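Shown here: the complex without one of its protein chains, the others still in place.
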Amino acid sequence: MGRYVIRRLLQMIPVFIGATLLIFVMVNVMGDPIAGLCGERKCDPATAAQLRAEFGLDKPLWQQYLTYLGNIFTGDFGTAFNGQPVTELMATAFPVTIRLTIVAIFFEIIIGITLGVITGLRRGRPVDTGVLLLTLVVISVPTFVTGLLAQLLLGVQWGWIQPSVSSDATFGELIVPGLVLASVSLAYVTRLTRTSIAENKRSDYVRTAVAKGLPRRRVTIRHLLRNSLIPVVTFIGTDIGALMGGAIVTERIFNIHGVGYQLYQGIVRQNTQTVVGFVTILVLIFMVANLLVDLLYAVLDPRIRYA
Amino acid sequence: MRGATHAKWAACAVAVALAVSACGGGGGSSSSGSGTVSASWGDPQNPLEPSNTNEVQGGKVLDMIFRGLKRYNAKTGAAEDMLAKSIETTDSQNFTITVNDGWKFSNGEAVTAQSFVDAWNYGASLKNNQKNAYFFGYIQGYDKTHPDTGKQTADTLSGLKVTGTNTFTVALTQKFSTFPDTLGYVAFAPLPKSFFSDHAAWVAKPVGNGPYTINSYTKGSEMSLTKWDDYPGDDKAKNDGVTLKVYTDNNTAYNDLLAGNLDLVDDVPAAQLKNAKSDLNGRYINTPAGIIQTIAFPFYDPKWNTSGATKVRQGLSMAINRQQITDTIFQKTRTPASDWTSPVLGEKGGFQEGLCGKYCDYNPSEAKKMVQEGGGLPGGQVKISYNADTGSHKEWVDAVCNSINNALGNDKACVGNPIGTFADFRNQIGQHKMPGPFRAGWQMDYPLIQNFLQPLYYTNASSNDGQWSNKQFDNLVNQANAETDTGKAISLFQQAEGVVRDNMAAIPLWYQNGSAGYSDKVSNVALNQFSVPVYNEITVN
């Protein structure tokens, strides 16, 4: 187990370097960010040259990247154009997005798995068809449309929620945005659980358990659900990273000042330091989440042993 | 037992979530107290230094926490003395400025002549990277503190001299009769000593001499300002404070206003304008501002610099149905333009309605003829470039294109060319890569006709993005600047504007109004001529 974890951690290094390099190059392809800082007029050349030097933009790309990577290891993520250290932006943005992700994952687990179990056990019945159709509708409407509709109806027309999230971004305020963010994944979790349950329902060990005369509920929860959850756990685990990075749209609609908002601002202003810094952290979260999922496998299925 | 622990964990999660939602669901606008106003804001692009802030969002804050030598009257736009006791000159080139007694920064430090001179020297010094440095370009010694290339040879402007606690002199490199009127611009604000001694702390929480002080600033999210009770000026804040909330999307801000979650939105999205009056029960204002939108042309591209191209430009101008677009897309928050300045200047200030003449009137048949006579559209198609990330530019560019297409009877005569980010848009302009005409918006820095013409059309001027160049125009502007009599100066500027018209150097589209909506919690809301809310006048009901 220990050796396995170490090997996985070592494998993260090339992936980490590759992903940050990739995003670094991509943001640099966007071109010179200085021109945007001077409003509707030309930056005077002397100031522009000076700003370029200050942000290291006058160096060749590989050198910029190496410097950046070096700085990261000392905890220095650079400075945004408006003079704010990127770490400071992270300190305000990540807690908000983590809360939003927790809400989203919570809904995926509670609603997604519940619906999945119900439909999986009742395959072909009306409730199954109904839920299945509903998940398809949710998947086929783009998230930003769902979000705008939710904001308009719940926030403005009916006044059930505030249309935007305050800068405190409490869990209560994040319920609707979290649901919107989770909606598509939620539909997939439902479908995945349903398929998995339906498959396992007919497997030998469930038949045996039923034949032994174990109570229905016990069979479902202890035997069926536990085995069926493996692909679902995989999905949710990998979804953590995706939700945090994919929150750009949701955070924009509900004016949540989290990671997606900072990334959007960073991209619009072509602020390499902000974008690369935030993506670096997202990549780390993504990789760690994947590792945890794999370790969770061993918990769910004792037959899997990592060596 | 593993299963049992799982179940327990799940139960916990449910309980926590329910508890949180139960506590969190009810609470709403906790941040705004009884007497404070909550208003929409955008994240400032640059550090909040006065000589580094060149956009409206940072300008809003500085307008609340700073007072300069002059201040522009919110209604008339006239530059009125604020901290200045007197600004005297005999030759329009050397000025003696006396600062009023009794002004203080909110940290208790007195505002003296030195506070101004230090601030201006800071702004003009190349090593400080100040983006408004060019405002000090007329002052003697600027070429030393801010050379175009190479290292600076001086840290202070030789044209600035402190002659007493409250007086200093300014020597300019040339005659500039309206120089005193430019001193209301935020770049000329005074700075306290703490700005220089502990710069990082100052930028994190700026300290000024205006009617508000910054209470807290969560970067990229929210700023809370409170009334400064000891403010010595007579324009004291009439509310307890202002909370500025950052919005990425002005539609969200507007929705918040409708839901009572926000008191003031000073940028009502174009799509909502149609319903704004009824939505807000009349709590909606629409005030002229010193902003004009034009379409500029890439004169560096030989295709747009032919003799016939003037006719093509005039033809395109006549193909745009300004009235219909301002009525439909903008719901009358824009006024069709008929000159290249702004009505806020007033007739006396140089605004001349109808200067453009028939070339700004919609006339599709004449437009088609003109374009054909001019040799047709260069390349057979015009692409109007704009940045897609801010402002609702797509809507009006599409409408302008449809209008041109309908007039010319060709579905593809004109297409919009969205450019992803403002930075890239400015970059492509700077590198002379525009594939055709492009959006050009101009918001005045100070209400002078000079500010609408010189930066935009003078050869190699900072905002002359199309690189238009005309000797006659340049000469007239030079003469006007040297003229000590304001009336004569303005008429020379108007002659210069006539040159712009005859060449159709840019197509004037419309004058932009500021529009704002507010909640029933506040009253006495107004926008100044820079379309910035006059925060200190707002009262809370």
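In order of appearance the chains are A and B, and numbering begins at 1 in each one.
By definition in this document, a contact is a pair of C-beta atoms (placed from the backbone, for glycine too) under 8 Å apart; a residue touches a chain by one contact, two chains touch by 3 or more.
The rule is simple: contacts and distances are computed from a predicted model.
Chemist: Which choice in "Peptide ABC transporter permease", "Ferredoxin reductase", "GntR family transcriptional regulator" or "NADH-quinone oxidoreductase" gives the name that UniProt lists for the one chain left out?
Modeler: From the listed options "Peptide ABC transporter permease", "Ferredoxin reductase", "GntR family transcriptional regulator" or "NADH-quinone oxidoreductase", the omitted chain resolves to "Peptide ABC transporter permease".
Chemist: Based on the whole complex, identify which of B:Ala399, B:Ile429 or B:Ile449 touches the chain you can't see.
Modeler: From the options B:Ala399, B:Ile429 or B:Ile449, the contact with the absent chain belongs to B:Ala399.
Chemist: Touch as defined at the start, partner being the missing chain; which of A:Val27, A:Ala48, A:Val86 or A:Leu179 qualifies?
Modeler: Considering all chains, including the one not shown, the answer is A:Val27.
Chemist: Considering the whole complex, not just the chains shown, which residues of chain B touch the missing one?
Modeler: Chain B touches the missing chain through residues 251, 269-272, 274-275, 321, 324-325, 328-329, 388-389, 392, 394-395, 398-399, 401-403, 405-406, 411-412, 415-421, 424, 435.
Chemist: Give me the chain A residues in contact with the hidden chain, please.
Modeler: Residues of chain A in contact with the hidden chain: 4, 7-8, 11, 14-15, 18-19, 22-23, 26-27, 29-31, 136-137, 139-145, 148-149, 152, 156, 184-185, 188, 191-192, 195-196, 198-200, 202-204, 227-228, 230-231, 234-235, 237-239, 241-246, 248-249, 252, 263-264, 267, 275, 279, 282-283, 286-287, 290, 293-294, 297, 301, 303-304, 306-307.
Note that in this section only the chains that are shown with their structure count from here on.
Chemist: Averaging only over C-alpha atoms, locate the centres of chain A and chain B and give their separation in whole Å.
Modeler: Chain centres of chain A and chain B, defined by C-alpha means, are spaced 37 Å apart.
Chemist: Within the complex, which stretch of chain B touches chain A?
Modeler: Result: residues 2-3, 10, 13-14, 17, 20-31, 43-47, 54-55, 126-127, 129-131, 133-134, 146-149, 203, 218-222, 245-249, 252-253, 255-256, 258-259, 261, 389-390, 420-427, 429-430, 440-443, 455, 462-463, 465 of chain B touch chain A.
Chemist: Name, in rising order, each residue of chain A that touches chain B in their complex.
Modeler: Its residues touching chain B are 30-47, 50-51, 54, 81-84, 88-89, 92-93, 103, 106, 109-110, 151-152, 155-156, 159, 162-164, 166-168, 170-173, 175, 221-222, 226, 251-255, 257, 261-262, 264-265, 267-270, 299.
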